[in-house]
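Heads up, the thing below is written out as structure tokens.
Only a single protein chain was left out; the remaining protein chains are all shown in position.
Chains here go by letter, A and B, matching the order in which they are written, and residues are numbered from 1 within each.
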Amino acid sequence: MFDLGSLLNLAMSGITFGMILFLLAAGFELMFGVMRIINMAHGSFFMLGAYLGISIARQTHNFLFGILMGAVSVGIVGLVTERFLFRRLPLHLQQVYVTFGIIYILADISKWAWGSNPYVLSTPALLAGSVTILAKPFPIYRLVLLGVGLLTALGLWLFQEKTRVGSIVRAGVDDREMVGVIGINIKLLSTLVFTGGALLAGFAGIMASPIIPVLPGIDWDVMTLAMVVVVVGGLGSLRGALVGGLLIGLADTFGKFLLPQVGIVLIFLVLAVVLIIRPSGIFGGG
Amino acid sequence: MLINFRRKIEVIAKARKDRAIYGFLRNLNCKEEQMKPTRLFSLLIGALFVFSSAKTVCSQPASASQTKSPIKIGWIGALTGPLAQGSAAALRGSKLAFKEANWEVAGRKIEMVVEDDAYNPGVTVTKVKKLLFSDKINLLMGPWANASGLAIIDFIKANKLITVTYQCAQSSLTEDKYTPYFFRSSFNDAGQATPFEGWLTYHLGYRKVACISLDTAYGHSCLDGFKKSFEKLGGKITQEIYTPQGTTMDFAPYLAKIDTSKIDLIYSWLTGSDALRFVKQYSEYGYKKTPLFGANMIGETYLPELGDTALGIHGILYYVQSLPNPENQRFLKMYSNEYGPELTKQVAAFDVQGYEASKLIIAGLRAVKGKVEDSGALMKALEKVQFESPRGPLKLDDHHNAVFLNYLFRVEKVGDRYQNTVLKAYGPLYQGWFEAGFQPPEVPVPGSK
Partner (left out) sequence: MERIGYGKHWPVVAIPIVLLLVFPQVASFYSVILLTEVLIYAIFATSLNLELGYTGLPSLGHAAFFGVGGYTLGILIAKGGIHNFWLCVIAAVLASAVVSSLLGFFSIRTSGAFFLMLTFALAQFVWGIAWSWRSLTGGDDGISGVSRPTPGLTISIMNEVNFYYLVLLFFAGTLFLLYRICRSPFGHVLQGIRESETRMQALGYDTWKYKYVAFIVAGTFAGLAGALKACQDGFVSPAYPSVVTSGMVLLMCLVGGTRIFLGPTLGAAVVWVVRSIVSSYTEYWSFVLGCILIIAVMFAPQGIAGYLVQVRGLLKRARAKS
């Protein structure tokens, strides 16, 4: 049971789970970094992305289109929220409270639209099987998830480092007031960031849905995970989202394997330990 | 240089802000005085007062003669929460039976008040109090969750509220916490159903089993029941794996723990989305060589989602949709007329349990000619009820727990549909049968040719 094949298998499971966490946390980091908003509805966006994506994929019998629409539709929800609700509210705290209210609203809308049954996205036959690595089977879809996660991380890094908009976002994370002083349209930036963050959350949701069935209640669970990853990785840092995601994913996987009784409490233990040692998270700016 | 500039701006901003704060603090005392809390308070209490008095005034006076006033039945379940689909199904079943009886018994109308406890036992207590004291129900149906049953059993006893539950399989409710006011037409998990699973698994020839269950009280009691019989008979449970309910995002680590080299069988009591995940990942990770048993996972609600991954999985349960007995065929037809073919495809044990509980009540009420107020007579009548249910013959034992047959079945594809096909029937089973040394005989499946 502790042979190299099993360990590698387990590690890869942990890493792919970590990729889902990264996609989830990346959006959250963006929103917090630039807008100083704790998007409490992030888990709800994840859930909505999964529901919408699955429905669209089933209606159109197109897997890729479902994934695309899952992400995009949640992005639209984020856009609408930012444009019509956040704009009117001067205080960050108020915006956070609005996202809190959105949790309750989206929860019931989902329940009304999709009922209480769990939904799973069926992967096309091409991705449904498994490959054998070191004599242990490993699902192909998880490898796809790994690839997609890495590509997204790369894409986000390139966006931040190499594009003009990206550098504005980075500046916004560093010093919001100065960005406004320089003359950049803060309002537009906020809208862009919130929409992008929501889109990432929806994307995470639909990508994860073959592995994590979506049903009512998952919004709170996912928000919990997102918060843990973001705080461990460091608020406002995309690098933190990646490292935090991987760390929590691996800790969760190996923890459940080695100490199943600790099960639920394990990631909170990790969180508490990190916070006590380094309160701003691994890559946090403090 | 830029850094110095920034720092200067920060200091200036802070100073300005601080001056504002100082002024604010000075005015704080004065501002607080203006907000006279007590007037607000009066407003609050006055509003509550008016509202509740209005409610008292507006609630129906029990003026009409007793025999013609409606019979009020409260129905409570976990209509929101992780297992909401089960409660929703049971509600459909319950309503169907009342509709069949035209919502009346012995000339009195039947009214149903439905409440949701959101899978939270504290809410169950509150809602049951509301149903009894505010809605003035005569009978209670439910609750769903085991913990909810434990929460209200003392209340039921103290208030003499006749309760028929359509689920709530917690064994102690009809064992050490037994009260004559509580009736259970569903099953007893650790005292009846799960020991049979262990017994049958052994008698089918399996000797080494790995068990996976939810890390909840229900999950533990299922596994304990199975272990009780399986190990006593000589079988060996190689692993007991518990997964945290709902919060388990990823099953991979648990799957990896199962050492398939040493076992004949994996037995699972996972339900809901955990079951879905498990079965999917079980097939993805290539464990198909080891047989898998577990009725909860392959309930008809999940079969369409699982598709081919479920083929070949066996289960042991008291109801599957494909049961050939004529009452089941009649039930399914009635269900389809009422709720449509789409929902009928997903009919599983819960729908039937809701239906049975209502039928039990109707039969009892008929026996006392609708006099629900005579609780002593009603309880005696309920004890004696037996009828043909979609699951086969059903009656209650002397502890008010259901007695019924159990079936072995397997997932097969028939045409383009996945179904649970019945293989064998055993029983009838009653609470405590294993301790009594009973050997459930194999019997012909009712309705089979």
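Operating definition for what follows: a residue touches a chain if its C-beta (ideal position, glycine included) is under 8 Å from a C-beta of that chain, and two chains touch if they have at least 3 such contacts.
What you see is a predicted model; the values in this text were computed from it and never measured.
The missing chain, though absent from the view, touches A, B when the full complex is examined. Of the candidate positions A:Leu4, A:Leu64 or A:Leu89, contact with the unshown chain belongs to A:Leu89. Summary of contacts with the chain left out: across B:Pro121, B:Pro195, B:Gly294 or B:Pro428, the touching residue is B:Pro121.
From the options A:Leu4, A:Val80, A:Ile105 or A:Val181, the residue with contact to the chain not on display is A:Ile105. Remark: the residues of chain B touching the chain excluded from display are 14, 17-18, 21-22, 24-25, 28-29, 32-46, 48-49, 51-53, 55-56, 59, 79-80, 113, 115-116, 118, 120-122, 125-126, 129-130, 133-134, 146-147, 150-151, 153-155, 170, 215-218, 220, 244-245.
Chain A meets the missing chain through residues 32, 36, 38, 85, 88-89, 91, 93-94, 97-98, 100-109, 111-112, 220, 224, 227-228, 230-231, 235, 261, 263-265, 268-269, 271-272, 275-276, 279-280.
Everything below uses one rule, namely that only the chains that are shown with their structure count from here on.
Here the spacing of chain A and chain B, counted between their Cα centres, is 32 Å.
Chain B meets chain A in the complex at residues 6, 80-82, 84-85, 88, 215, 241-244, 246-250, 252-254, 256-257, 259, 272-273, 276-277, 280-281, 284-286, 301, 305, 307. On chain A, the positions that touch chain B within their shared complex are 1, 6, 9-10, 13-14, 17, 20, 111, 115-120, 122, 128-130, 137-139, 141, 175, 178, 210-213, 215-217, 221, 225, 252-257, 260-261, 263-264.
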